[in-house]
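A single protein chain has been omitted; all remaining protein chains appear in their positions.
Naming follows writing order (A, B and C), and every chain is counted from residue 1.
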Amino acid sequence: MNGDAPANGADAGISRSMSGEAVPRPVLKVSLGPVSLPNPVLTASGTFGYGDEEPELTGMLGLGGIVTKTVTLEPRAGNAPPRIWETPAGMLNSIGLQNVGVDRFLTEKLPALASLGVPVIVSVGGRRAEEYVETVRRLQGAPGITAFEINVSCPNVKEGGLEFCQVPSAAAGVVEAVRKVTRLPLWAKLSPNVTSLGTVARAVAEAGADGVTVANTFVGLCIDIRTRRSRLSAGSGGLSGPAIRPLALARVRDAVRAVTIPVVGCGGITTAEDALEFLIVGARAVQIGTASFRDPRAARGVVEGIEAFLRAEGLTSVEALIGTYREEV
Amino acid sequence: MNGDAPANGADAGISRSMSGEAVPRPVLKVSLGPVSLPNPVLTASGTFGYGDEEPELTGMLGLGGIVTKTVTLEPRAGNAPPRIWETPAGMLNSIGLQNVGVDRFLTEKLPALASLGVPVIVSVGGRRAEEYVETVRRLQGAPGITAFEINVSCPNVKEGGLEFCQVPSAAAGVVEAVRKVTRLPLWAKLSPNVTSLGTVARAVAEAGADGVTVANTFVGLCIDIRTRRSRLSAGSGGLSGPAIRPLALARVRDAVRAVTIPVVGCGGITTAEDALEFLIVGARAVQIGTASFRDPRAARGVVEGIEAFLRAEGLTSVEALIGTYREEV
Amino acid sequence: MTRVGGLAASVAPPRTVIARVESNRPLVPGIFEAVLALPSEWGPARPGQFVQLECPPPELFGLRRPFSIAGCRAVVGGVEVRIVYGAVGMRTHGLAQALPGVALRLTGPLGRPFDAMPERRAVLLGGGRGLAPVLMLAEHLGRNAHGAAILLHGARTASQLIPIPDPPCEVRPATDDGSAGFHGTLVDLLQSMSDAGELLEGRDALYACGPNRMLAALAAWSAERDLPCQVSLETHFGCGLGMCAGCAVPVKTTAGAEVSAFERFVFLCREGPVMDAQRIDWAGVHE
Partner (left out) sequence: MTRVGGLAASVAPPRTVIARVESNRPLVPGIFEAVLALPSEWGPARPGQFVQLECPPPELFGLRRPFSIAGCRAVVGGVEVRIVYGAVGMRTHGLAQALPGVALRLTGPLGRPFDAMPERRAVLLGGGRGLAPVLMLAEHLGRNAHGAAILLHGARTASQLIPIPDPPCEVRPATDDGSAGFHGTLVDLLQSMSDAGELLEGRDALYACGPNRMLAALAAWSAERDLPCQVSLETHFGCGLGMCAGCAVPVKTTAGAEVSAFERFVFLCREGPVMDAQRIDWAGVHE
């Protein structure tokens, strides 16, 4: 599996600088502990379906990986509509983890996904630790899963989901329980709606997570002033998109400071420049969510833009950029 | 003091509906416990200087009140430049509470402010509870102060400021200490960068606060990908502007649920529609910050827009709208 | 009951392209028609399908908006797509200001088209800007001789009735205030046609687009009649591509049948926008 296939087939890993010398193509490959990705650009959970919906699947070829819509043990109906509202430079959603459930995921979704030639990270959700455990147990023998992303952060699940997000020991408890039933790499996806994300990150790292994804959406609310009701039938929702990018980036920095396991950055990334900010701060990979709604090829564009930046800066690999943030003292 | 003077001098509180009947002008006056304001629209701390800078002071006439730039015991230099960076639908700042100090504030700033005929709420900051206490002690005899806003939430003060924001007991400790030295109304301005704003709100209410302002800025970070440095010399900063509006509104709802003292809403309000969302959710007043930078008359426009909405909806007072959010179950 | 479906295979694959605004003009106050130039490999589109269109200004990050395709034809050097849209909020107001030449990202054609039943006469109902897709269907039926169509065309008032310069079939206008055509809603008009024997159960089929409220009334009215009814519904879309689960529409579950919770909602952008009116659980549809 090699995601950084040359855009031009004839160009076998070598291109020419302006002065005509052959310069090696920058290496986009990144490793995140046990996980190795062709490049650092993934799709974010819940924003690319199960990979079978986007009709232009070519948009995914060349991605660093796909994180699936969160799968739960039982099928879930999700929240009543409307579930989406646009906000300044962002959107609020209250999908509520509508999904087919793990059994149908295994038979109907995973095989097609696994055949795309792109690493598949399966996002797993639940209401109680036992649900996560059972879901992972059913999934973990299946071929084609690169890692699990344990979603302990969905703001749209009312029945206790918020506990996992916000109480470090609860989040760690889920990770610890899941850790016991699988050897596959585990990332914990954290909620930004906490006083200290670093504390939660440390807790899940100690519980055995191989990485943390930072972060899920921020809790937000919009009101229809005429009806005096929420714009979303579920009340509040999760804010995503460029509006939250500076906030997510600050959370990524907190996580990078707090733990030594790899951090995956997520929140408002739309362009390669945005992604580079996260990598510079120390994320070893990034996820693209809302930006794909505006442009289904956004993630692919980010990969290309990162490569172009590395060339322009004369860097030979993306690794040379990760964590180069020159923090003020 | 009557901020809702008719726009047209001849129109003495009565206007005509489309069908020609005389309809009373909607009452914009609001009371927040011991504080009574001509209308619910205030300027936010740090975004309207000390009221002496804006050259078009007419912009302030007709406002519900002015919250001053945070004043500290000693003069403060603030952070090195750059201190401002624009983000999608928002801005990041790291001013660092640059201010003249309480003594110069008393002699040079307050008299002019007090003469504007608009209620003045003095924002007070500090590093330790004793500093807040001493600052309030020096201020509280001075004429022209309607209330204090205790800023226990500035994300840009490194030396311990974050403690007040984020630890309920620390925030409450400051309020409790200040409560002992003044009878003037006290609002506590809270940080949104916490797991449970409701818990902090309850703590400060129990410590004697007469109101809570929700909220200050969200911690954010932006990187210059070429220099690998923060866009702000101080590293991270506080995000304000429309980007954070849905987040601030959700925090206001949390506060309204948690406490019975009045809540003042703040965060990303630009138009009357935005302000109305906060009032509907239960804020008894709102503050306008970043929007004034784009349009120095933004706050005045919000007052006018609220009045127009009340008329259009056939409501006789803004009180009739406050807290009418029809929450889903 | 007619199950709309089985069409996905016969529709053109969606493509993301850059659309150039050719023209953009008001048809009636507040309702506009934009003609967009697309590359020639795009389409063809079928009546009832939609596009996801970026609305200006492009600097302003935001979700794209769904618009029904009102017409689609090959021209020299490309394909011309028409949409008819109401300026109702920020994005559509922005679109209304787009000048010729403006480039906008577009994905389409998307979604399930109307599924015309050749054995039945088509009675088309277009409310307000909902006229566009049913007018395209009327033209399509004309061309394909699927059976004579009659088009019922509703608006609040006479000045809001979108003109139909070259009608492909009989058109009957109706206005809520009686200022033009039939005095009443389109459902009132249907009822009067039914009373007059002009509408025949077992022989006619209904195809409608308009405000969700009108479609709900139509669904209720046709529920107990042998009048299959396909409606093009609206809800808020995130992606329009089946990726976000934002466009949920509640559907009825067969009494007693064991269905998974997941089946409570379908994604309108994939299973719609055209759906069998009787399949929808109208109590859960918002306006």
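Basically, contacts are C-beta pairs under 8 Å (C-beta built on N, C-alpha and C of every residue); 3 or more make two chains touch, one makes a residue touch a chain.
The structure presented is a predicted model; accordingly, all values stated were derived computationally and were not measured.
Asker: For the chain that is not shown, enumerate the shown chains it touches in the whole assembly.
Answerer: Within the full complex, the chain not displayed touches B, C.
Asker: Write down which of B:T47, B:S123 or B:S236 is the residue touching the left-out chain.
Answerer: B:T47
Asker: Of the residues listed, B:D295, B:E313 or B:E327, which one is in contact with the missing chain?
Answerer: Looking across B:D295, B:E313 or B:E327, the contact with the absent chain belongs to B:D295.
Asker: Where the complex has a chain not shown, which of B:P34, B:P75 or B:G323 is the residue touching it?
Answerer: B:P75
Asker: Which of B:L63, B:V100, B:L186 or B:A275 touches the chain that is not shown?
Answerer: B:V100
Asker: In the complete complex, the non-displayed chain touches which residues of chain C?
Answerer: Those residues of chain C that touch the unshown chain are 56-57, 59-60, 90, 94.
Asker: Could you list which residues of chain B touch the chain missing from the display?
Answerer: Contacting residues on chain B, toward the hidden partner: 46-49, 53-56, 69, 74-86, 89-91, 93, 95, 98-101, 104, 233, 241-242, 270, 292-297.
Just so it is clear, only the chains that are shown with their structure count from here on.
Asker: Starting from the Cα centroid of chain B, hunt down the chain whose centroid lies farthest away.
Answerer: Farthest chain from chain B, going by C-alpha centroids: C.
Asker: Measure off the straight-line distance from the CA centroid of chain A to the CA centroid of chain C, and report it in whole Å.
Answerer: It comes to 35 Å between the two C-alpha centres.
Asker: Compute the distance, rounded to whole Å, between the mean C-alpha positions of chain B and chain C.
Answerer: Roughly 46 Å, centre to centre.
Asker: Residues of chain B touching 2+ other chains?
Answerer: Residues 88.
Asker: Two or more other chains in contact with one residue: find those residues in chain C.
Answerer: Residues 61 of chain C each touch two or more of the other chains.
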